[in-house]
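Missing here is one protein chain; the remaining ones are kept as they sit in the complex.
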Amino acid sequence: MPIVAALLSVAGLAGVAMVAPVIIARRTSWATPIVYGASFVLAAVLLVCGLLALLGGATFQGSVHLPIGLPWIGAHFALDPLSAAFLVIVDLGAMVASFYAIGYGAHEEEPGRVLPFYPAFLAGMNLVVLSADAFGFLVAWEFMSLSSWALVMAHHHDAENRRAGYVYLLMASFGTLMLLLAFGLLAGPDGDYVFSAMRSAEHVPWVSGLVLVLMLLGAGSKAGLVPLHVWLPLAHPAAPSHVSALMSGVMTKVAIYGFIRVVFDLAGEPAWWWAVIVLILGAGSAVLGVLHAVLQRDLKRLLAYSTVENVGIVFIGLGLGLAFKTNDMDGAAALAVTASIFHAFNHSLFKSLLFFGAGNVLTGAGERDIEKLGGLVHRMPETAYLFLGGCLAISALPPLNGFVSEWLILQAILLSPDLPQWALRFLVPASGAMLALAAALAAACFVRAFGITFLSRPRSPAAETAREVGRWQIRAMYALMALCLVAGVFPGPFLDALSPVSQLLVGGAMPKQPILPHFSIIPISESRSSYSGFLVFFFILMASWAAIRVIHNFASRAVRRAPPWDCGFPDPSPATQYTADSFAQPIRRVFGPIAFRAKTDLSMPLPGDMEPARLTLSLRDLVWEFIYAPLEGAVLYAAERLNVLQFLTIRSYLSLVFAALVLLLVLVATWA
Amino acid sequence: MTAFLHQLPFAPIDAVLVVPGIAALLLALIPQYKLGARVNMLASGITFLFALTLLVERPDPTVSILFVDDLNVVFIVLGTFVGFTTSIFSASYIGHEIEIGRLKPGYIRFYHGMYQALSFSMNLGLTANNVGLMWVAVELATLTTVLMVGLYRTQAALEAAWKYFILGSVGIALALFGTILIYMAARPVIGEGHDAMVWTTLIANAAAFSPELLNVAFVFLMLGYGTKVGLAPLHAWLPDAHAEGPTPISAVLSGLLLNVALYALLRFKMLLAANPFAVAPGPLLVSLGLVSLIFAAFMLYLRRDIKRLFAYSSIEHMGLIAFAFGMGGPLANFAGLLHMTMHSLTKSAIFFAVGQVAQVKGTQKIADIRGLTESHPTLGWSLVVGVAAIAGLPPMGIFTSEFLLVSSTFAREPLLAIPLVAGLLLAFGALIWRLTGIAFGKPSPSVVNAGRRPSMLPLIIHLVLVLIAGLYLPGPLVAWFQNVARMLG
Amino acid sequence: MERFSLDAAHLLAGGMVLVSFMMLYQNRILGLLNVFAAHAVVLSLSVAWQAYVQAAPHLFVTAAIALILKAIIIPVALHRMVLRLGVHRDIETVGGIGLTMLMGIGLVALSMVVMLPAAAEADPIAREDLALALSVILLGLLMMVTRQNAISQIVGFMSLENGLVLAATGARGMPLVVEISVAFSVLVAFIVIGVFLFRIRERFDTIDTQALDDFREGRE
Partner (left out) sequence: MGLILAILVQGIQMVLVLALAPGLVGFTRKVKARLLRRQGPSILQPYRDLLRLVRKEAVLADNASWLFRNAPYLIFATTWVAAALVPTFASGLHFSWAADLIAITALLGSARFFLALAGMDIGTSFGGIGSSREMLFSTLAEPAMIMIVFTVALVAGSTQLSTVAAFMVNHSTLRVSLGLALIGLIIVALTENARVPVDNPATHLELTMVHEAMVLEYSGRHLAVIELASALKLLLYISLIACIFAPWGMARQDDGLLGMAIGAVTWVGKLAVGGFLMVVFETAIAKMRVFRVPEFVGGALMLGLLGTLLLFVSRSF
């Protein structure tokens, strides 16, 4: 039974977490390989369990009931196609991250603050996916937050990281409370917290609707939906890079899992307006996330914002799925849902890859600010090569995997004219436009990220003396790159594997993907559209190979090195290069005034004045400014006002008691 | 086991009172610190053991003025346990205080004697089968704790003790009036004399009492005992008493005394609930609970003193518990009981940690305590675990109770859940904010290179218990809690 | 006889309310102590009367305690303390005497409204007694709240306690009355000793931010 093996592995991870401090105390130098090695093995076991359950059909699925957790309910665990699919996503990421960390972790200054929490974090994420009752789910969910919070706090001397950890834990707790409310509604006053009971219970429409809203608040805050994303760009970069990869690439998927599990599986029949909310939030997140990403200078924060974008894309797909499901368009719903889960999977691959690349840059050059990098392609060639692969994948360029999932979502959008609701008819194409805009902006964002970081000339001594990192890191990245390519070139089997999931969620499945001819995939039917990543890949390879062969054989292959041309005025100073900020300037100028109230002030000295000219740029995070800052202000204001009550005289306190007494007496007197 | 108990020359329930009583007198005569601390531990331990036997063997309620039922045995066992672990903590803590000269050796006899006297009075309050006797016991407990709070004889300590004394006295006076009214309500039904104040008969006959009288009585009892519970706006004594007294006493206050007062409140609530015509006590408790929760949550933000911070957190949790019992129903009552248990264990553990923190850093000012996980890893991480537990993070036990409370409340009264959740979140934000500063960042200098290894044992025992409870609650315990929850209606 | 005993009990309890009002009205501290002594005397009379009517000899003990402790020892002790502290000049009330009196009247009305229907089933002595006792309690509390001087607050608390004893003795056959009154006397004694020994505060009101910033947490 895979579920038993999976639970045992989770227990093993917890065990590793517990013995980690002991190992660190005894043999510090052994601790890193032991902990990450063990995590790697256990994650591999979990991955196999997930794959078996996903591909092996009902014989490998199943559920387990343990007498722990909430007393009269116990802990229920189940492995159905949905959890199996996400188990695969989680543990693939976990496996690679553990492998990466065997090398990367050696650079950690205080391993004691990372090693115990890392396996705990993995255990938490796995448990969320395996849980089949509300209590276990929430415990695992919050445990996942808590352990990742500890990881965020690993480098706690930096005040910014502490703040990041604080905001993170607060938002995580907010999310958990929202989920708690949602489960409370689903369970009803009698407290039937097992998923199977919730699934079979009848839910009144307003209950289901409220559950959706609460799930968007709860799971959405964890996944990073705008405007609940504020913690994400703070917390993800603060953690060590392999943890950032897990948080961005995997933990957000766990949040998406939670959303899907409740909204599609437990909450009952969806109403059409659910799709409206989900689509708006998804499209907004996609565009705002990537707009933020384009403007970031911190490489890891840029990647974190890009996660917001991709989560938005996944939610667009889910919104479409809801829209189709509520109108009983099973095939279309299956397409949309499959596409979003596939995108979640893809995102976990390339986002981990990119974060690993950022980690390499961090260890190799000791710098996260891309304005101080540059030219790393020469010093860190393999990292550059792999990071480029990640950039291509995340920019949704064929023949890599990012394109396939976005293409499928676009195909799903094309099916939406059949929807009967007017609001959806307006909204769906608009969200399609947003999706396309987000994809194009993502390409700009990653041209900038790669170009400024790896290409051009070094902008600082740190970049100039950067060194390539060790084999473990590079190998882990190769594995991810290969997976990105495989998923992009042969997407068919991946989609087929997801068909039991969509069967479970929307009661339909995409057509069985033909293995032949040429590994092409068809979303609905062959006449509508098809795509063969394999052929595209093959053609590109052949065409470039042919071009190179022909030119080199029949024309010239001579090369001469010379100083750059630059229209005749090359300047040797690296300061004259295009910077990250100047690269983003046109985009900032076009989108900034709306999205960030961007303002640039140029102060030109008068002629003859020796003052330097100054360009000041101000960007405002409107979400923070209009939602969080006022909230914070209100809380502190109220706290300040109420704080007076700490400093009263005894007489005043007695007056309070007296007033309460009189009030209650009056109440009782008027009661009768 | 049972046979053994029968061979004893005295009933275990008497021993729960007699042991601390004798110990109090004995300790008042022992001037040596070490011996005193050992006797104190021993007496607390024996009391705890006898309390444990009450789980197995209960005295017949008709023969004694003391009684034990499902409800108060929870409180007794919990109380004596926390009393025992606190006495272990107190041994090392007070030793240190004497070393640095903060506490004069002359007060040792007084301190230990009072410790046992407090234990006695609380056990009496919990076991008394008589409303009047219970009142006397609570008054006695107030007096002893007042004296303990003022132990350091500093200006601030006296100030706190005085405030506590005055507010506590007024509270206790109101409670007495409520008690008299209960008697008045019972007399026409039960008849004059003792029986009209005995819990067991009161509960049995409550349905026939005058509902109007019960209502008025409950107002007085709620305000009276509510003052001791620390519900806002009657809470004013609590933060200062926690902050200025010796830390073991803070632990006892939060972990025990508040529970005793809560126990009294619960008893009277049961009385009211048994009368069909009386006003439902639920809404009153719910509103007081919510006010306390939200008020305390806001107050947490601007605290500068670490002990006062956690004192306000106690107010917050007492508010939650009152809310839970006010909601009623099997789930919420269960949550309330569990929450109370977990809060006692966790909060006293936090005070154990805080006491040591204040000693190693030489200050109670939050701003001067930083980077604990770095300078004192075990202590620092224990504090992190403790605060995470008290803030309601899993896998610790408080999460379980908050889970049940919030989810069941939302399913029943969605509107009430909104302030509840807001309060929880507010308090969470404040606690984690403080924790971030205390536990992380660059460490602040420590004063002592503690020659004495502080006793981590009680702290770790408590935290492990809380952790286990968050993951697994033994079946019998659950059945028993459920039974009590049903009793509470 | 029945009628008479009722009237007498009623009269004495009413007298206590009246004396409570006098205390509220009295704005000189020494005068206040005298009035309080009168309050205690009336209480002990009332208790004694109840002891007689209920044929409960143990109540005479309570009456004796009230008389000796509260009508004689404590007022005398406070008297001396007031003279020693030199605070016998005046009492500042918060909000003025007139307003306090009005509030007092309101409180008496409230206690009538609350208690009379509530105790409808109780026998008339107890009913009226309870209502009056509640008035005394509330007036005592009002006094604690409106006076700034520590001693007059103590007096307020003691008058509150007198109300409690009145209620307890009025409750026919209530056990533990003596014990409770003893316990309460211990409490009062503690307060008095507290003031006396530690001179904790001349006034409770000095517990304010200014004085405490040094050793309690300040506001930054």
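Each chain gets a letter, A, B and C, in the order it is written, and its residues are counted from 1.
Just so we're on the same page, a residue touches a chain if its C-beta (ideal position, glycine included) is under 8 Å from a C-beta of that chain, and two chains touch if they have at least 3 such contacts.
All values derive from a computational prediction rather than experimental measurement.
Asks: Touch partners of the unshown chain, restricted to the chains that are shown, please.
Replies: Within the full complex, the chain left out of view touches A.
Asks: For the chain left off this view, which of A:411, A:473 or A:655 is in contact with it?
Replies: Looking across A:411, A:473 or A:655, the contact with the absent chain belongs to A:411.
Asks: Pick from A:395, A:513 or A:646: which residue touches the chain that isn't shown?
Replies: A:395
Asks: Among A:30, A:72, A:539 or A:637, exactly one should touch the missing chain; which is it?
Replies: That would be A:539, which touches the missing chain.
Asks: With respect to the chain omitted from the figure, which of A:63, A:196, A:503 or A:577 is a touching residue?
Replies: A:577
Asks: Contact with the hidden chain only, please: which chain A residues?
Replies: That gives, for chain A, the contact residues 374-375, 377-378, 381, 384, 388, 392, 395-398, 403, 407, 410-411, 413-414, 416-417, 422, 425-426, 428-430, 432-433, 435-437, 439-441, 443-444, 447-448, 450-452, 455-457, 518, 520, 526-532, 535-536, 539-541, 543-544, 547-548, 551, 555-556, 558-567, 570-571, 574, 576-578, 582-587, 589-590.
Assume only the chains that are shown with their structure count from here on.
Asks: Considering only which chains touch which, label the overall pattern as line, ring, star, complete or other.
Replies: complete
Asks: Which chain wins if you rank chains by how close their C-alpha centre is to the centre of all protein C-alpha atoms?
Replies: The most central chain, going by mean C-alpha position, is B.
Asks: Compare the CA centroid of chain B with every other chain's and tell me the farthest one.
Replies: A
Asks: Look at the interfaces A-B and B-C and say which one is made up of more C-beta pairs in contact.
Replies: More C-beta contacts join the chains of A-B.
Asks: Could you please state the distance in Å, as a whole number, between where the Cα atoms of chain A are centred and where those of chain C are centred?
Replies: Roughly 68 Å, centre to centre.
Asks: Between chain B and chain C, what distance separates the C-alpha centroids? Give it in angstrom.
Replies: A distance of 31 Å separates the two centres.
Asks: Which positions in chain A touch two or more other chains at once?
Replies: 643, 646, 650, 654, 657, 661, 665, 668, 672
Asks: So which stretches of chain C touch two or more other chains?
Replies: In chain C, residues 114, 117, 141, 144, 153, 204, 207, 212, 217, 219 touch at least two other chains, as defined above.
Asks: Contact residues on chain A for chain C in the complex?
Replies: Residues of chain A touching chain C: 643, 646-647, 649-651, 654-655, 657-658, 661-662, 665-666, 668-669, 672.
Asks: Can you tell me which positions in chain A touch chain B when the two form their complex?
Replies: 67-72, 112-113, 134-135, 138-139, 142-143, 146, 153, 156-157, 159, 162, 165-166, 169-170, 173-174, 177, 180-181, 183-185, 187-191, 193, 210, 635-636, 638-640, 642-643, 645-646, 648, 650, 653-654, 656-657, 659-661, 664-665, 667-668, 671-672
Asks: Chain C touches which residues of chain B in the complex?
Replies: 130, 132-133, 135-136, 139-140, 143, 146, 154-156, 158-159, 162-163, 165-166, 169-170, 172-173, 176-177, 180-181, 183-184, 187-188, 192-194, 196-197, 210, 212-213, 215-216, 240, 243, 302-305, 308, 365
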